[in-house]
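A single protein chain has been omitted; all remaining protein chains appear in their positions.
Coming up: subunit A.
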Amino acid sequence: MNPRASRLQPLAKRFEPYQVERLRQAFPILAQRIYGKPLVYLDSAATSQKPQAVIDAMSRFFLEENANVHRGVHYLSLRATEAYEQARAKVQRFLNAAHAEEIVFVRGTTEAVNLVAQTYGKVHVHAGDEVLISAMEHHSNIVPWQMLCEQSGARLRVAPIDDSGELLLDELERLIGPRTKLVAISHVSNVLGTVNPIRRIVELAHAQGARVLVDGAQAAPHLKLDVRALGCDFYALSGHKMYGPTGIGALYGRRELLEAMPPYQGGGDMILSVSFDKTLYNKPPYRFEAGTPNMVGAIGLGAAIDFLTSLDPVALAGHEQAVLTYATQALTAVPGLRLIGTAADKIGVLSFVLDGIHPHDIGTILDREGIAIRTGHHCAQPLMQRYGLAATARASLGCYSNQQDIDALLAGLAKVQEVFR
C-alpha cells in the first residue's frame, strides 16, 4: 500500500470524537483559496471532494497494476482483475449484500436506473401496468421510467409529498396496487434532504408483488446502508457523491432477479461464447458489464468505501447532524429566507429561497466570497413545480463540513442582501 494512503487509516480511526479539522486535512482541495478567500465547499450533494487516499489508490493502480481485466493470462492482468473484484467485494460489504455477484459496476446511479428500466422493466412491465415514483425524484429516476412507459404502454404514477418535503405514505399506499410492477424511490432527496422510509415502502410494495428500486445516490455518503435490512430489490449509487471518482457507480440487484434479466448492452465480457448464429450470455454481474470496464474508477470507489468505513458511523452521523442543526437554526434566523425541505428525518441538504433575490444572483455573489453552492432546479423540475419555484439555492454538507463553513455562508448571505437592499 502507498505510504500516504496507509498513514490515513490510523488517522481516520482517531476521529473519536469526530475531529473534523483532522479529517479536512485528508482532502487536499479544501486548502485552496478562491478569489483570495478560503474555499467554502457547500456543494457536496452535487459532487463530493476526494480524500488523498482515493487519489493515491487511483494513481497507484495506473502506476503499478494497470492491465485489462478478465482477459489476459499475464501477471498484471491478474493483479488488475483481483483489484477490480476486490472493489466489487467492498461494495458488497458496504451495502451488506449477500453475494458479490449482486453488485454490477455501472457509470453511476443514472446508468443503474436505466439498466433496470431497460432489462427488468422491459421483461416485466407491460401495457396496463404501473410504475410508481415520488414527487421528489431526480430526473434520473423519472425519465428512464417515462421512456419505459412510452415503450411499453405502462402508466407512470407519482406519490405526492407534503409541504415539509415528506412522502405522504397513505397516498403512496393507495397508489400501490396489483398493477404496480415497480416502485422507484430515492432513499434521500437531493433537493430536500428528506430520508424516505424505505423499509415501510418495501413492505407496502412487496405486499402487492411490486419490486422496489432505491436511488441511493444521496444516501450512500451519509447513511449506514444494509440492502438486506431494507429489503429492496435494487439499490443504485454513484461513486462521486461518496468521496470516490466520477464515472463509476454500482447497482445492487437480488441474485435471482439479475439472473433472470436480459443483457443491457452487448459487447465483450458479457458473453460466454459468440458465433454469428447465436451468442450465449455470461452470468451476472458480467452479463451487465459489456466492454472494458472503468477499472480505475472501481479501484477509486473501493478506496472511497475504505475511507467512509474507516469513520465511526455514529460519530459521522452525529457530526453531520450537528452541522445541519446549526445551519438550519442559522438560516431560519435570516430575514426573508425560506427553507425548502424541513422533514423531521433529513440529512445535510439546505435548499432555500430569499425574498426578491433570484438564486443565481445569490450563487454569483457567494462565489466571489469563495463559497460554492448550487443554484437552479437541481435536476428535479417536477419538484420545483410542486413548490411553485423556478429554482432554489442549495447548500449541501459533507463529512468535512464545519461550523466555519456555515458562518461563512451567513456572512455571504448578508452581503447578498446588502447588494439587493
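FYI, contacts are C-beta pairs under 8 Å (C-beta built on N, C-alpha and C of every residue); 3 or more make two chains touch, one makes a residue touch a chain; residues count from 1.
The rule we apply is simple: contacts and distances are computed from a predicted model.
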Fill in the blank from the handout: Expected UniProt protein name for the omitted chain (select from "Energy-coupling factor transporter transmembrane protein EcfT", "SUF system NifU family Fe-S cluster assembly protein", "Family 1 extracellular solute-binding protein" or "O-phosphoserine sulfhydrylase") would be "SUF system NifU family Fe-S cluster assembly protein"
Fill in the blank from the handout: From A:80, A:230, A:270 or A:391, the answer for touching the chain not displayed is A:391
Completion exercise
Per the whole complex, from A:179, A:206 or A:415 the residue touching the absent chain is A:415
Handout entry: Per the touch definition above, residue among A:32, A:292, A:332 or A:364 touching the missing chain
Key = A:364
Handout entry: Contacts of subunit A with the absent chain, listed as residue ranges
Key = 35, 356-361, 364-365, 368, 376-377, 384, 390-391, 415, 418-420
